[in-house]
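Only one protein chain is missing; all other protein chains are in place.
Moving on to subunit A:
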Amino acid sequence: MSGDVNRQLSHMSEASSCYSDGNSSEDMDEDIDQYYMDTTDDLDLDCPSKTDDPEYFEYEPLQVMDAERLLNEEIEALCTKLKVSPSMAKMLLLRHNWQKEEIIENYQKDPSGFLIDSHLTSRRKHDNLIGPRPMCSVCCVNYPRDRFHGVTCGHMFCQDCWDMHFQTQIQDGITTAIECMAKECPVLVTEDFVCEVLTQPKLRDKYSKFSFNDLIKSHPKLRFCPGVDCAVIIKAKESKAKKVECQTCKASFCFRCGISYHAPTECDVIKRWLTKCEDDSETANYISAHTKDCPRCHVCIEKNGGCNHMQCPECKYDFCWMCLGDWKSHGSEYYECSRYKENPNIANESVHVQAREALKKYLFYYERWENHAKSLQLEETTTSKITTRTQEKVMNNQGTWIDWQYLLRAAALLKKCRYTLQYTYPYAYYMDKGSRKVLFEYQQAQLEAEVENLSWKVERAEITDRGDLENQMDVAEKRRQTLLKDFLEV
């Protein structure tokens, strides 16, 4: 099937010129078309090719047991290398994000200095016990010396006080970060000591559970699946902001930060954007309208599909839902709707005007971000409609499931493209002015146009010619990949 698609690649430039209002292609467009032509790799959605797909990412799911084994192997290797206790090795790896080479190098250069910096010992060995029956400075009770214990810093406290200290900390979920009880002593308490002192077996279990979580969280190549009640741990070759899909719970997320996948936007940028949207939710609320008036005949139109290319049921006027402009101006050659036009004179304006302009700019991007999110929801309905109708057709002997599979593939691809498109808006919002932004917005506009074309055709899938639809799929996916290739950090 993908062979068909590849062969149809050669028709692609004609396909895109269908939407250019007959204007001749500009140089840039030709370059980009050429760019597409050079990449003739497999387009199969589920199994992207390694060399060419900017989103390609190698990872595997682990069960808790496998992950434990993996961590233990790394811990043991470090123990042997440095001749330190397993508890100490574990702490070193955790504190230094499992950078084994770096740990070994620094430790061998200056063992005590490195342990001091890692909060695993102190510069001098303290001695806070006086006389044969010293007083514990936490509970203020005198005990024989053998009741006192401590870690490498030398601060000694009675067994009961350590036990109480560990209980309180573990109840609060603190395990690998438990410190010595002495004031201003940052020395960490290692697992062997905690388990030796703890009297309640239940808390010992809690300790190992919480500390396992800390170990995984500190490991750059492991991440807990964020799916609800999912115990899977994802192991990746590298710590990258790439998409992971959990086979167990179907959650999909960014490997590096764990939230919803957000290419081409970076982890810290999407966090900033989401925080901003939350903070400004009131200002942006008025946007959530589902109805607008037709710009020509003013009849009230409800948006019930995902496509932004609207056609008025009354006067048949084709217009854009986002900007209410003529849809003809939204061909792939000339798609201005996704680009925010900044006031060129803004630096000389008053603070008041600047603030208003800043809000206007934010709302522009927010509106498009939000609109794609809504379209994604609406297109879910389209997908289920397609499924139902396909079922009917198969029942009525109008072809087999396989014959109609391309409709579902088209809907899935549309979803994927629109998802990426949604996440181009936070990216653009935080981008600095310049030629890179110009290129980004150009590619964004191209993708925007092709996604809306695809959406239009998917909504009318049965009356659209199959070849035409598959061409459109191909064009849209290529636009998406081009944008990611140029702007997704690899």
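Here is the rule we go by: a contact is a pair of C-beta atoms (placed from the backbone, for glycine too) under 8 Å apart; a residue touches a chain by one contact, two chains touch by 3 or more; residues count from 1.
The working rule: contacts and distances are computed from a predicted model.
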Name of the absent chain as recorded in UniProt (options "3-methyl-2-oxobutanoate dehydrogenase (2-methylpropanoyl-transferring)", "Ubiquinone biosynthesis protein", "Ubiquitin-conjugating enzyme E2 A isoform X1" or "BBSome complex member BBS1"): "Ubiquitin-conjugating enzyme E2 A isoform X1"
Among A:K90, A:H165, A:K242 or A:K415, residue touching the chain not depicted: A:H165
Contacting the left-out chain in the complete assembly, out of A:I104, A:V138 or A:C312: A:V138
Contact footprint on subunit A, counting only the chain that is left out: 137-141, 160-161, 164-165, 167-168, 181-185
